[in-house]
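Removed: one protein chain of the complex. Kept in place: all other protein chains.
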Amino acid sequence: MKFSVSGALSYEVKAASTFILNIHALRTPAQAVLEETFKLDPYFKSEELAWPGENRYVRFEVTEPAYLNINYHAIVDTSVKLTPADQLVDTPVIELDATTLHYLSPSRYCQSDKLFRFAHSKFGKIDNAFEKVLALTDWIYENVEYLSGSTNSQTSAYDTVAEQAGVCRDFAHLGIALCRALDIPARYFTGYAFQLNPPDFHACFEAYIGHEWILFDATRLVPLNGIVKIATGRDAADAAIGTIFGDVRCTFVSASCQLADKDFEPYYYKGDNIQGLTYL
Amino acid sequence: MKFSVSGALSYEVKAASTFILNIHALRTPAQAVLEETFKLDPYFKSEELAWPGENRYVRFEVTEPAYLNINYHAIVDTSVKLTPADQLVDTPVIELDATTLHYLSPSRYCQSDKLFRFAHSKFGKIDNAFEKVLALTDWIYENVEYLSGSTNSQTSAYDTVAEQAGVCRDFAHLGIALCRALDIPARYFTGYAFQLNPPDFHACFEAYIGHEWILFDATRLVPLNGIVKIATGRDAADAAIGTIFGDVRCTFVSASCQLADKDFEPYYYKGDNIQGLTYL
Amino acid sequence: MKFSVSGALSYEVKAASTFILNIHALRTPAQAVLEETFKLDPYFKSEELAWPGENRYVRFEVTEPAYLNINYHAIVDTSVKLTPADQLVDTPVIELDATTLHYLSPSRYCQSDKLFRFAHSKFGKIDNAFEKVLALTDWIYENVEYLSGSTNSQTSAYDTVAEQAGVCRDFAHLGIALCRALDIPARYFTGYAFQLNPPDFHACFEAYIGHEWILFDATRLVPLNGIVKIATGRDAADAAIGTIFGDVRCTFVSASCQLADKDFEPYYYKGDNIQGLTYL
Partner (left out) sequence: MKFSVSGALSYEVKAASTFILNIHALRTPAQAVLEETFKLDPYFKSEELAWPGENRYVRFEVTEPAYLNINYHAIVDTSVKLTPADQLVDTPVIELDATTLHYLSPSRYCQSDKLFRFAHSKFGKIDNAFEKVLALTDWIYENVEYLSGSTNSQTSAYDTVAEQAGVCRDFAHLGIALCRALDIPARYFTGYAFQLNPPDFHACFEAYIGHEWILFDATRLVPLNGIVKIATGRDAADAAIGTIFGDVRCTFVSASCQLADKDFEPYYYKGDNIQGLTYL
């Protein structure tokens, strides 16, 4: 499926600063970046910190005070894989490889160690991992209010479970924390999302089930197959849109994702015969 | 109903210290203290900080290192009042008197301000205050595990809603916080409790409904009419069994409550025609 | 000393709501309210919940959606008492009366129990209570940045000690928590403050030393003798400017305090021979 994505960010840079952005569409075997432009105005030399299959961080130094405008645009061809639920068999901890095991540990915004009892009492008795994650995603959708501005960059899953309001980032963090508390590896996922309204960068999460990273989105704001993947990480600390070192104020953020193809068939987890969706 | 109650506390006092204990049975028009002994071994002069209807704090100074044993015993005649649910009409904030209004404010262990959304989304639509508090008490009983040693003196309602384990004190704090978040005044209640197993000091809470302080106990560990009241307060910070200033280690705590009457008919909130129970 | 004080508040009331305001100048033997007007536009009937020497809460019901403007104005004659430091002898816990003891307990925004070690390691060795509170007030001034908008209504002393930014409310909460951790009773104090820039309602705190409630202000923003007292309480939960039950949005707040006398001699704690200042 082809999408045309754009991201725009503006900053007031008050003194020399270093930026690390993570807004480039990922290049993977299943996600081809057909065209791409990245512009800094005024111009500063930037470098990409990346290797195949991993997040594409772009780093640059703004050497003097400036009003900086950043524009990213790409045409991306994505594909997703659907796996029938009965093939999504639980992967016991004993079979996880070392890389995946890391996604069982608590992280800054996903304190799974503090939500152990909560997760087990609510979802522990559900039969298998896929059903568990569907159930906890539903629980988040039904119990947490999507409310712009209700949280900030310090808000964590532990807060969200009690305060029950947040944005996509908070929904994702809570989903991840609950998965990990249930011994299901889970990671943060950012992207450009089709039909997201109002348009913005989006965050959801993946859980590792049946040797696949299956996508889940407790916000239900967008079709699961309408996302252009930017990055994954333990939580927003790893995959922030922008990490900035210096005296800088963000003045504008926007993101959009348009269909550049015909015949998009939106896919959600609903009805019978739900299949798990994977971005490879 | 007559009860024979006892409390025993031991402390290793390492340096001169001041103690404030709150273990004396309250004297009220509805609770007569028929006999009472209070012993400090070794002996130190103590004074009672009290006035009718309020908590009976006992204060004394241990002027040198000591192994201190405290024993309290009383025979108490209690009575409770039952009010039919249909008379427990909601009291709007506009009608509360100044003293009662204080029990709407958040306190150290009952951060009702942070549980506003949680309380309203779970219990906000229930018809009236009495039903709301019954429902939230049930919710606590069903969702929080009673687990000795799982919490400490810093644990608050905000923790308990996420961690879902605690002791009677934590159950009470969460009940209070949820009531206040729903604009129902609520306060902490301590006592000697009949049939509590293992025997210990007990804590539960009261909510102000229909101009009565109605008792609730989310632990369901004891009959509601089997308690000898010690104290009320905003939370455990006001009604701690012992508040100690100095280098002191508690080495032993026990409490018991035996029936000194015949024919005790245990009362719980269950079945139809629930009536609200009040300790006057 | 005579001051002319004003407070103005505007609210968008979206549905029937109950307000409790605490903006009236306190009437005490040492603070005479010479003239006073309080206006609600549109008009709603209000009542004062008060008794001599205690906070003057005003309560009213707004029975329908409205844009509500509240104006308070008063001419107040205040007096303060200065006590030489050598008379401010420490009051041991054993001598405090029951009312004052409450101000040793931790409260919603002042978790003195969690700052015990911090308080003792920093200030525990200082000779006497007055010097301790001066020292901790200085420490707050030097270590916490006064930064509008850096905190919110949920911020507590425990946050401020780590995050080191806040407004007058946060400075006061931290001062109170540290005093209580050091066994010095302390309470929250609100008022109209002369020379506060920008003008607003002000908060500071009192510590109980030498049988007096001595005023301290870690913000150093105003002269200690330039305040018209509104209220005291355990923390901001007891003495909020406005406590509102209902769907209401605050759209405007202002407060001012002008000298209505000549010859004001500002008083601060500085130099030698510091005397403790009390509002009776």
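All chains are identified by letter, namely A, B and C, in their written order; residue positions are counted from 1 within each chain.
Rule of thumb we're sticking to: a residue touches a chain if its C-beta (ideal position, glycine included) is under 8 Å from a C-beta of that chain, and two chains touch if they have at least 3 such contacts.
Since the structure is predicted, the reported quantities are computational estimates derived from the model, not experimental observations.
Colleague: The chain left out here touches which displayed chains?
Modeller: A, C
Colleague: Of A:Y67, A:F245 or A:Y268, which residue touches the hidden chain?
Modeller: The missing chain is touched by A:F245.
Colleague: Out of A:A15, A:V93 or A:C250, which residue would touch the omitted chain in the full complex?
Modeller: Of the candidates A:A15, A:V93 or A:C250, A:V93 is in touch with the missing chain.
Colleague: So one chain is hidden, and I want to know which residue out of A:E12, A:E61 or A:E131 touches that hidden chain in the complete assembly.
Modeller: Selected residue, touching the omitted chain: A:E61.
Colleague: Can you name the residues of subunit C that touch the chain not displayed here?
Modeller: Touching the chain left out of view, subunit C contributes residues 114-115, 117-118, 121, 143, 145, 158, 161-165.
Colleague: What is the set of subunit A residues that contact the non-displayed chain in the whole complex?
Modeller: Residues touching the hidden chain, for subunit A, are 18, 20, 49-51, 57, 59, 61, 92-94, 97-98, 101-102, 104-108, 111, 113-114, 153-154, 183, 237-238, 243, 245.
The working rule: only the chains that are shown with their structure count from here on.
Colleague: Name the shape of the chain contact graph, picking from line, ring, star, complete and other.
Modeller: line
Colleague: Farthest from subunit B in C-alpha centre terms, which chain would that be?
Modeller: A
Colleague: Fit subunit B onto subunit C over the CA trace and report the rotation angle, somewhere between 0 and 180 degrees, nearest 5.
Modeller: Here the rotation carrying subunit B onto subunit C measures out at 180 degrees.
Colleague: Mind checking the centre-to-centre distance between subunit A and subunit B? Centres are C-alpha means, answer in whole Å.
Modeller: Using C-alpha averages as centres, the distance is 46 Å.
Colleague: Give the residues of subunit C touching no fewer than two other chains, as numbers and ranges.
Modeller: Residue numbers touching two or more other chains: none in subunit C.
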